[in-house]
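Dumping the structure here so I can ask a few things about it.
Note that one protein chain is taken out, while the other chains of the complex remain in position.
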Amino acid sequence: MMDFLKRFSRNRGAVIGAVILITVVLLAVLAPLLYPESPWKMVQRPFLPPFSVEGFPLGTDTLGRDVASGLVHGARVSLIVGLVSTLVALLIGVPLGAFAGFYGGLVDDGAMRFTEFFQTIPNFALAIVLVAIMEPTLPTITLAIAIVSWPPVARLVRAEVLSLRKREFVDAARLAGLSNTRILFGHILPNAMSPIIVMASLMVATAILLESSLSFLGLGDPNIMSWGYMIGAARTVIRSAWWLSFIPGVAILLTVLALNLIGEGLNDALNPRLARKGR
Amino acid sequence: MRSIRDWPERDAEMEPVLKICDLAISLPPGADRGFAVQNIDFDLSAGEILCVVGESGSGKSMTANALMGLLPDQVEVARGTAHFEGRDMLALPDHERRKLRGDRIGMIFQEPMTALNPLMRIGDQIAEVFEAHNRHTPSERRDKALALIKEVGLPDPEKIIRAYPFQLSGGQRQRAMIAMALALDPAILIADEPTTALDVTTQAQILELIKTIQHRHGMSVMFITHDFGVVAEIADRVIVMRYGEIVEQGPVAEVLKTPQHAYTKALLEAIPSDHVPSPEPVSGPAVLEVRNLRKTFVTSGGLFRPKRSVTAIDDVSFSIARGEVLGIVGESGSGKSTVGRAIVRLVEADSGEILLDGQNMTALSADELRRARRRVQMIFQDPYASLNPRKTILHALCEGPIVQGVSRDKAHARARELLEIVELDAGAADRYPHEFSGGQRQRIGIARALAMDPDLIIADEAVSALDVSIQAQVLNLLRDLQKRLHLSLMFITHDMRVAAQLCDRVAVMQRGKLVEIGPVAEVFLNPKAEYTRNLLAAVPGTDWNRGAA
Partner (left out) sequence: MTLLSAIFGRAAKAAVTLLLIVVLNFFLIHAAPGDPAMVMAGEAGAADEQFIAQLRERFGLDQPLYVQFWNYVSGVVQLDLGYSYRQQMPVLDLILDRLPATLLLTLTAFGMSLLLGIVFGLAAAARQGRWGDTAITSMALLFYATPLFWVALMAVVLFSVKLGWFPAFGYGTVGADLSGLDLVLDRLRHLFLPALTLGLFFMAVYLRMTRSSVLEVSQMDFVKTARAKGLGEGVIRRRHILRNALLPVVTLAGLQAGQLVGGAVLTETVFAWPGIGRLMFESLTARDYNTLLGVFLVSAAMVIAFNIITDIVYRLIDPRI
C-alpha cells in the first residue's frame, strides 16, 4: 500500500488530478450545506456577470438562478452518474468477459458476438434512443450510460483472463483440485484487477462526458440541476452571455481531466513494469 | 567415452582485427550494480571464432551491443577503446558508426521470431542492407539478395525472397538474418546467442552454417553464448565472463580441459556430463500405464477458414514403475509436453487409457477427477509464471492439501517442513513469489508438488529456464529427493544431457510418435531409431569429453 502511494505520487499529474477530484467531491458532498436552497430558485436579477454582485461570485443565469449553486449541485449529479454507471458497466462487463475468456469455446463465441454487437452500435446514439424512450430520469440515464459503456470492459477482462489462464500457476491450481469458480475468482481475477481499476477510472470520466452531453441535448432529469443542462440552457444567449456556458464547461473539463490524470497515475502505480516500458 | 577431439593449433601471432582495451559500460542509477561490464580487454584475431560465455547478467551481450553502438537508453560506454581498421570505434561520431554497421560489422540476434520486420518481405529486408550503404541498383540488390538466400541454404530462394517472416520457421528466419549480416561481406560477425531459441537439430545446422561461411569469407566471429556445448563445437578461443568482468580467457582446448578460474571450473562442473550412467533397472508394479494415447488439436475453422489439425500424440504407450524416473525427450512440437498434460488431464486426450495404479484416469467424472488430482502432480517450466504473484508461498503450498481435506494446521506444519526439505528457509512461507530468484521458485514448485503426497510427479522442462549453475543445483535436489522419497518421476526435457543424468529409462518422441524407449544407456549409446541418432549427433559438443576435470 505504501509502495502504491509512493509510486502514484511520483506522477505529478496524478497528484494534481487527485487534488482536483477531492475538491469536486467535497463540493458535491457539502452542497446542501453550502447552498441549502434549491439551485432552481431565482435569487437575483438575471444575467449578472461573475464577480459583479457580492454573494454571487459566478453571477446568475438567464432566469436569475445562482450559477455557483447550480455548479455545486451539478457536481453531485456528475459524480453519482459517473460512479454508478461505471459500477453497473463493470457488473455486466467483468463477469461476461471473465466467463468468455475462462471457458472459451461456445461460451466465448456467444459472449463476444453479443459484445461486438453492442460495440458496433454507435454508443452515444444508443444512449440518446434509450433515454428518450425510457423518459429521462437519473436512474434511466445512469442505466443507459452503463449499457453503452460495458463492451470495452468485457473485452479487456476477456483478454486478461485469456492470457492469465494459460499461466502455469493456473494449471497448478487445477492440479490441486480446485473448482473452476475458485480458480477464476481466487487466482485469475485478482491478477486482472490492476487494468480493470485503471479502466474504471477512465470510464467514470467518459460517463461524466456522456451524462453532460445528454443533458445538454435536453435529455437530463428535468428535476435535477446538472452541468450539461446549464450549458444547454445558456446556449441561446451564447452571444451576449458566453460565460454562462463557459463556467460549467470548465467544471466538466476539470473533473474529466482529473479522472484521466488519476487513471494514468494508477496505471503507473499498479503496472510499474508496463509503465516503465512505455516511457 | 568418446574420443577427444584434436584442437587445431591457432597461430598466436595473428594480427588482431579488433582490439578492445579497458572497456566499461555504466548502468543507470538504481540498477543492481554500477557497471554492466568493466575492465574488459580482449583481441579478436582475423579469421577466428571467439566465444564469449557467461550466465545471464554477466554482461556478455552488453559488450557486443556497445561495439555496435546499440546500447539501450541510459546505458553508456563509460571508458575504454575498441580499435578496428585503424580507428577507435567507441569514439566515432554516430554517423560514422552507422556506416560501419551492416557493412564492416554484421550482427545476428537470439530471437529469430522477432528480429525480422513482420510486415516486410524477406527479400526486401535483405536488399535493404545494400540500400543502407548506397550500393548497387535496385535490380542488382534483388539479384544479390537471391544469391545470399541461396548461400545460407534456404530452400526455394525464388519463393523465400517474396515470403513474409511469418511464413518461415525459426531456423529459416535465422538463416535469413545471417544472409543480411553477410550481405556486405563484413570483417566481423557478432552473433548474440543465435541458436538459443532453436531446437537442437536446427541449432546444429545453424552452427555448421556459421562455421562454413566464417571459413569461406575469412571473417572473424564473436559468438556470444551461455552453452559450453556450443563453445566446444565452434570456438577457437573462449572468454568467460561473470558479473561484468572477464574471469578467464584462452584457447578453447585449454579452457575446457584445464580451466584456471574457480568460476569456470564450477560452470564446467555444473554441466551434465556426457558420461551416461547405467543405473540398475527399476522393476516393480507400474504406477502409471499409458495405452494407445492419441490427441489431435483442431483449430476451429470459421465460415471461410479451413480447419487445421495437428497431431500432438499419435498412439503412444508406455509405463512407469514405482520409484522409476522416465525421461521423455524430443524437440519442440514433438508432443512430449502434451503427453504430460494429457496424463494429468489438463489436456483431454481423444482416445487411449491412462491407468494410475490400475485406475483409469480418463474415465473419471469432473468431481472424481478433482479428488484424484492429488495423485499426479507437476513441476512447471517457467519459475516466473508457475506461482501466483498475489499469494504467499504458504498459500501456494497449502491450498491443494486443504482442498483435499487436510486440516489447516497440519497443512501449515507440513509446508514448513517441505520448505526445509527443498533447502529453503522456513521463513520463506510468509513471503511472496517476487522476493525469490528463479532457482528458489523452482524449489518452491517442487515443494508444492510434494505437498500433495503424489504417486507420480511430472516435471515439464523443470530446469530449462535456469542458468547452468542453478540448473545443476535443482537437478541435484531432484535426484536426491527422488532417491530419498522413492519418487516416481516423469521427466520431460529437450536437453539430452540433462535426461542422461537423471533418468532410468528414456523415451524419444518425434512429431507425436514415440520412436524409441529403453534404458538410458542403451538409448544413448546404442540408439536404434535413426531420429534418436540424429538427435544425439546434433547435441553440441558431443565430441568433447570433459574427462576427469
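Some points to look at:
To keep things simple, chains are lettered A and B as they appear, and every chain counts its residues starting from 1.
The rule we apply is simple: contacts are C-beta pairs under 8 Å (C-beta built on N, C-alpha and C of every residue); 3 or more make two chains touch, one makes a residue touch a chain.
For clarity, every value in this text was computed on a predicted model and none was experimentally measured.
Checked against the hidden chain, the listed residues A:Asn11, A:Thr60 or A:Ser212 yield one contact partner: A:Ser212. Contact with the chain that does not appear here is found for just one residue of B:Thr114, B:Thr212 or B:Ser437, B:Thr114. Of the listed residues B:Cys21, B:Ala46 or B:Ala132, the one in contact with the hidden chain in the full complex is B:Ala132. One chain is missing from the display, and on chain B it is touched by residues 68, 70, 98-103, 106-107, 109, 111, 114-120, 128-129, 131-133, 164, 166, 177, 180-181, 302-305. Although one chain is not displayed, chain A still touches it through residues 116-117, 119-130, 132-135, 205, 209, 212-213, 216-219, 228, 231, 235, 238-239, 242, 245-246, 249, 252-253, 256-257, 260-261, 277-279.
In this section, only the chains that are shown with their structure count from here on.
Contact residues of chain B toward chain A in the complex are 341, 344, 346, 370-371, 373-374, 376-378, 380-382, 385-391, 396, 399-400, 403-404, 445, 448, 452.
Chain A makes touch with chain B in their complex at residues 167-169, 171-179, 187, 190-191.
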